[in-house]
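With one protein chain removed, the remaining protein chains of the complex are shown where they sit.
Right, chain A next:
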């Protein structure tokens, strides 16, 4: 009995989350991709509102979304396919990848830290901000290393992901970015896997470069932080 109610709850959760997401994607396209109507923002808001009106706790929702959350790992593995398909292009543009990656890996945490310092925020919040552009499983490890709070670091990671995913398209057209390679690269550097999920919508090439940037940025930052913590 207990088991069947559990299964029912899991299925209901999956169905509701999926429906809300599909509807918000429709609305996003209907709104001509207005950034605030991005499916991740819209469905987040709608789901929180739904949970609130039906008096369901966020913890209960989280408990029953384990299946959806678990699917993130195989989806990450699946990113290996577009990466493989673009290996030749990747080898061709080695230097065009390396320098933006290096610059982005430096600018992203440093600009955030500088801004927080200007806003007179310090302590563990500041330390949790360092990993904000790194994919969350790596970000958690980095935050532990530097002495930040992992739960808060994950919030920062998700928010920078959403900002990148929602604003990338208008920003790219404003700056007249021509190549899908550049779009993918910057999305992967600034917004890790969430940015990659919107790079997938642009093109397969864009996705491949986003994956690459995400992985390399994570590796690069980890190496730098580990070296620093040794000193």
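Just so we're on the same page, contacts are C-beta pairs under 8 Å (C-beta built on N, C-alpha and C of every residue); 3 or more make two chains touch, one makes a residue touch a chain; residues count from 1.
The working rule: contacts and distances are computed from a predicted model.
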item: Identity of the absent chain, which is to be given by its UniProt protein name, from "Iron complex transport system permease protein", "HtrA protease/chaperone protein", "Acyl-CoA dehydrogenase family protein" or "Holin-like protein CidA"; value: "Holin-like protein CidA"
item: Residue of A:77, A:91 or A:230 touching the missing chain in the full complex; value: A:77
item: Chain A, residues in touch with the chain not shown (by the definition above); value: 17-18, 20-21, 39-41, 43-44, 47-48, 51, 58-59, 61-62, 65, 68-69, 71-85, 87, 92-93, 95-97, 99-101, 103-104, 107-109, 111-112, 115-116, 119-121, 125, 129, 132-133, 135-138, 141, 149, 151-152, 154-156, 158-165, 167-168, 171-172, 175, 177-179, 181-183, 185-187, 189-191, 193-194, 196-198, 200, 207, 211, 215, 218-219, 222
